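The complex appears here without one of its protein chains, the remainder shown in place.
Chain naming follows the written order as A, B and C, and within any one chain the residues start at number 1.
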Amino acid sequence: MARHYRLLYFASLRDRTGCDGETFSSTATQPRDLYAQVAQHHGITLAAERLRVAINGEFADWNHALQDGDEVVFLPPVSGG
Amino acid sequence: MARHYRLLYFASLRDRTGCDGETFSSTATQPRDLYAQVAQHHGITLAAERLRVAINGEFADWNHALQDGDEVVFLPPVSGG
Amino acid sequence: MSAFRLSDRELDMRALGQELASPSAGACVSFEGWVRDRNEGKGVLQLAYQAYAPLALAEGERIMAEALAQFAIERAVCVHRTGELRIGDLAVWVGISAAHRDAAFAACRYVIDEIKRRVPIWKNEFYSDGASGWLHPDGSPVQS
Partner (left out) sequence: MSAFRLSDRELDMRALGQELASPSAGACVSFEGWVRDRNEGKGVLQLAYQAYAPLALAEGERIMAEALAQFAIERAVCVHRTGELRIGDLAVWVGISAAHRDAAFAACRYVIDEIKRRVPIWKNEFYSDGASGWLHPDGSPVQS
């Protein structure tokens, strides 16, 4: 059964998707599978190995068990400072 | 024949001698001998090895050949910063 | 006030510096990151920073706590700009006060290095040739 995840996009992923955030329906239960679907949907070529993932405002593992309604953010390599 | 050197005192040497500077008559021709005389005259116990010497505003060797009228400064260990 | 903050307005270094004051501190080391007019050989006109604010604040605060735990320092403050900046603008400020300078230098370096490595903030440079691009930490462009 599909779940609904809240996705936020930053930097190059925001440019690519054309949006700050969206609700994404998916059968994925881990960030790894969710990213594969999101990347395919939006034509993102950035490999997951280049990204980190955050769930509900904290860094998380790619095989973390997602819950319906989670806020999931795929973080491009940072460049602050 | 005695020469006249212009001596300036700083920090602990100024406290010990009780003056900022003085003209000192001496037969010494090198800072090493001059310091021995000055130390004896003023009761300074600080060893020459703890000091540096400056002549006419530049660091110099203890065996530099002094000229009549030179400004000679015996520099206690510095503590700026 | 939190030790790590984000700001969408010009930073007031005088006010920030006063947060570091301590009668037992003898050394203060500060780092300022300014917007440069070039990067990797390309002319830069301006840039913009985006932050994932909740996580940036949490991770930034962790870094400050690490610095306070690892080094003999008294106060530590870091503020990072967001939004659009021009050449010469202050993008990030780190200030550390300590009894002695060894710890102040080491902690200041630690904070800026970790901020650049771990905090979810992204820099978009706008070049004089009309292009723009998001950057990796090493200054090279991100291809998404």
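The working rule: a residue touches a chain if its C-beta (ideal position, glycine included) is under 8 Å from a C-beta of that chain, and two chains touch if they have at least 3 such contacts.
Since the model is a prediction, treat every value here as computed from it, not as a measurement.
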item: Among shown chains, those touching the left-out chain; value: B, C
item: Hidden partner chain, residues of chain B it touches; value: 8, 10-16, 44-46, 54, 57-59, 73, 75-81
item: Contact footprint on chain C, counting only the chain that is left out; value: 13-14, 17, 21, 23-38, 87-88, 97, 99, 101, 104-105, 108-109, 112
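One rule holds for everything that comes next: only the chains that are shown with their structure count from here on.
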item: Chain A and chain B, separation of their C-alpha mean positions in angstrom; value: 74
item: Inter-centroid spacing, chain C versus chain B (mean Cα positions, whole Å); value: 50
